[in-house]
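Have a look at the structure below, then the notes.
A single protein chain has been removed from this complex, and every other one stays in its place.
Chain naming follows the written order as A, B and C, and within any one chain the residues start at number 1.
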Amino acid sequence: MNFISDNTAGASPRVMSALAAANEGPAAGYGADDWSRRVEERFGALFEREVAAFLVTTGTAANALALASLVRPWGAVLTHRESHVVEDECGAPEFFSDGAKLIELPGTGAKLTAATVTEALDHRQPGSFHNVQPQALSITQATACGTVYTPAEVRALRDASQARGLAFHMDGARFANAVASLGCSPAEITWKAGIDVLSFGGTKNGAWAAEAVIFFDKAMAEEMTWRRKRAGQTLSKGRFLGAQFEGLLAQDHWLDLARHANAQARRLSEAVAAGDKARLAWPVEANEVFIILPPALHATLQAAGVRYHPWSTRSLAPENALQPGEILARFVMSFATDPAEVTRLIALIG
Amino acid sequence: MNFISDNTAGASPRVMSALAAANEGPAAGYGADDWSRRVEERFGALFEREVAAFLVTTGTAANALALASLVRPWGAVLTHRESHVVEDECGAPEFFSDGAKLIELPGTGAKLTAATVTEALDHRQPGSFHNVQPQALSITQATACGTVYTPAEVRALRDASQARGLAFHMDGARFANAVASLGCSPAEITWKAGIDVLSFGGTKNGAWAAEAVIFFDKAMAEEMTWRRKRAGQTLSKGRFLGAQFEGLLAQDHWLDLARHANAQARRLSEAVAAGDKARLAWPVEANEVFIILPPALHATLQAAGVRYHPWSTRSLAPENALQPGEILARFVMSFATDPAEVTRLIALIG
Amino acid sequence: MNFISDNTAGASPRVMSALAAANEGPAAGYGADDWSRRVEERFGALFEREVAAFLVTTGTAANALALASLVRPWGAVLTHRESHVVEDECGAPEFFSDGAKLIELPGTGAKLTAATVTEALDHRQPGSFHNVQPQALSITQATACGTVYTPAEVRALRDASQARGLAFHMDGARFANAVASLGCSPAEITWKAGIDVLSFGGTKNGAWAAEAVIFFDKAMAEEMTWRRKRAGQTLSKGRFLGAQFEGLLAQDHWLDLARHANAQARRLSEAVAAGDKARLAWPVEANEVFIILPPALHATLQAAGVRYHPWSTRSLAPENALQPGEILARFVMSFATDPAEVTRLIALIG
Partner (left out) sequence: MNFISDNTAGASPRVMSALAAANEGPAAGYGADDWSRRVEERFGALFEREVAAFLVTTGTAANALALASLVRPWGAVLTHRESHVVEDECGAPEFFSDGAKLIELPGTGAKLTAATVTEALDHRQPGSFHNVQPQALSITQATACGTVYTPAEVRALRDASQARGLAFHMDGARFANAVASLGCSPAEITWKAGIDVLSFGGTKNGAWAAEAVIFFDKAMAEEMTWRRKRAGQTLSKGRFLGAQFEGLLAQDHWLDLARHANAQARRLSEAVAAGDKARLAWPVEANEVFIILPPALHATLQAAGVRYHPWSTRSLAPENALQPGEILARFVMSFATDPAEVTRLIALIG
């Protein structure tokens, strides 16, 4: 029973089929293939407007390329201190942006609020050449804590940052889980709420290695062709990326995969909430479940071969602080999670 | 009939099978999977010594990461002026190395000679802080002109550069074609001839997107884990890269694929040499055929739907200069090239 | 009456004399002149050990070059969130280090404690390639709040960071003021307490533009010759930098200049403490006085043409919080501050 991450799974069978179908005959190289072109159109349809979509292989590359497009080397990105760009990308945003700064902000459940953003901006004098200049805001959807921003929350962040001219990026490594959870349209939670650039995640959703940097304003994308190539992210066999997204996007497969993962997370969280063996760290809104485990239960799970990640307690609300011996653990569901395994887990933990 | 490049093909069926086989059950993320580990061992066996192998998705990333490991930001890489790192990577080596310089050297057939390297080094005062410091030599095997370095030639380059302490990199995007052509062991043409780091190409050979940076001295690889991650090249589903190489390396499939491509190139070149319709620009030693086409033949081929790349004439020997109207054209064979198509091409051109 | 900063003054007359004396005849370029060589020896004598000293023109350059020597591009520097490298250098450390990260830590009076450093390190998993790697600790002496670290405090910070192998940098833009305040030897507060590299400030002390990056371990300085040149900080007329430092260092002139500035600050602070018109924000330990001004007094000072900087209240202890209308103001004394002006200021504020 492996609940370590949603990237421990392989690829969805439909993605494999799409790859097999794409493996016939010659195709133009470096993203000039039909698959890549069709996928850009498909993203346009999905988001209800023309977009520029750049396919890459990792979420780190997608985020770093997106942010580098939005800030100057002396610019700064406001973001949550537990965000992936801060904690898990080994400085890729700084590298791709030639040295821009991530300004780390706090917030419960790994979410930023408009008030926090406003305060951070007020602290910094606009236009001073002594300081790095805030030029972008980046949020994660769904967040590192498995929580989700509503369209109204995204809009409020946009309002707080727009006065200072900040561009707005969404790290959507788990965008599918967020959209499936919110039940809104992809457009509503992105550009209609003020997002300029989205990292649309395919890998955790069910691809092998496929992410898209989606610009809702094509003018912002003018330099991406060079940025992507120079970063070693322009695949010569571009159809490999295009085909994976074709597999995901056809017939809303991406949402079905995310709904499955979310549903398993909900099953587990409801069982924990209903039981008295453990407690939830915060609400479960996507495909990740954060559970505070008493020591005995932790031992039981380990003995049963259940695998999960211990997690930083920085996001815990004070009233929810750990008791001695307790640990905070993350359980992640993916498209490939077997409901029977969740049932077995529930039997142990619920 | 598409002879544009060896990256217009998809993946070899065996690579697809390896991917399908790897698609079962959970696996550790970020290169800690069994496939990646096994592939590193396999490379060790192939090269007859322990190696450090870092899998990435593009040749540009492989080369740029390799060179960045060998030079400081104020360092310089000696390389041929028609090499991929100079001409086709949009400044990726400069980006990954934080600004190191590529010193472009001439040479017929896109090959460097020891004399050229010696002269370039003699021109530069060692240790002066006014100048960038030559710290690496990079050659391409097979070259951009489809020619091949022999082990003796590689060793001579090593001897010319060793006195000044240069590290030695081989861009092996078409390493398989070179090894198949030379008939030597992978060890003989690499570390036994003085190569420190090899970009081992999988993509043009028959993978979707798989390259390996292979360090023959593991001490040189100590920082690569961070470099690769920070460059967005550490795939979360690392088995995708490992499985492709397993498909290629098992039972010398990689060499069989390269032999097929080389054989088709040889067929074409022998036909051209035997005929009187066109002439070869220089000897064909791997899977690329460079042909000087008279205008009428060029028109005939275009009309027949044959696709190929016009090529820069910079590498042509003076005695082989183009006549008015002639063009220099590149025809590339891949693992997927249909011999029947080559037969049809020969009928037109031979 | 200008108390804006200690860089509003020109150069000390002795520095001007040293420049005039150095202006005769030819001298070798780019730091190979006698003045630069003598100054390095002088620093060796001052610090009671052989050092490598690199002269540059600004404190920003000195700090950024020093930190870039200590961390890799995926490295991180622990430092106070109000330090000059964080707040006032427009991202120079990130630029010079090719993208390393400054990890901002809190602390009253702009000082770090060993406990804060330990906690920050404990939070970060050593050796993980997902995260940037803490590789250096940087403190400011005297701090941005005009406070001073004692040798014991510096040693405690060293002890807290040494286990994780961090190098230790001191930003000494106001090093002279700190040494004059502590009454210890330069060696005691630097390498004897664990400092590896010091930015020794000349400009605020009384030079035109002269700072020295001093390495106590010459092995750490091996690449600085290239770093400095490549950063445009290697002056062709290097004697200009050397002569300024000769002017400062001869006969402890640097300490006399700092003692003057510190004494004026002490006069003002004692008057404020003795009076009831305003209160000190925190103890005055060097040449800067931070005063909480009631609105009426602020108006009086402005009307009298007294110039000073409003300051961020982030460092104020909660029990010292501003009352409505109050402002926190910084008054800086320099070598050139006229005691008569301080007397006049005291008459207004004391």
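The rule we apply is simple: a residue touches a chain if its C-beta (ideal position, glycine included) is under 8 Å from a C-beta of that chain, and two chains touch if they have at least 3 such contacts.
These figures come from a predicted structure and were not determined experimentally.
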{"item": "Candidate in contact with the missing chain, chosen from B:78, B:100 or B:224", "value": "B:100"}
{"item": "Listed residues C:235, C:281, C:316 or C:329, member touching the removed chain", "value": "C:235"}
{"item": "Full-complex contact with the absent chain, from A:98, A:171, A:196 or A:246", "value": "A:98"}
{"item": "On subunit A, residues whose C-beta touches the chain left out of the figure", "value": "30, 72-74, 98-99, 129-130, 133, 223, 225-230, 234"}
{"item": "Interface residues of subunit C (partner: the chain not displayed)", "value": "2, 4-5, 7-11, 16, 19-20, 22-29, 56-62, 64-65, 89-92, 95-96, 203-204, 208-209, 226, 229-237, 239-240, 336"}
{"item": "Absent chain, residues of subunit B that touch it", "value": "73-74, 87-91, 94-95, 98-102, 104, 123, 129-132, 312"}
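Methods note: only the chains that are shown with their structure count from here on.
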{"item": "Same-residue or different-residue interface between subunit A and subunit B, half as cut-off", "value": "same"}
{"item": "Farthest chain (mean CA position) relative to subunit B", "value": "C"}
{"item": "Rounded Å distance, subunit B centre to subunit C centre (Cα mean)", "value": "51"}
{"item": "Computed distance of Cα centres, subunit B from subunit A, in Å", "value": "35"}
{"item": "Multi-chain contact sites of subunit B, meaning residues that touch two or more partners", "value": "226, 229-230, 234"}
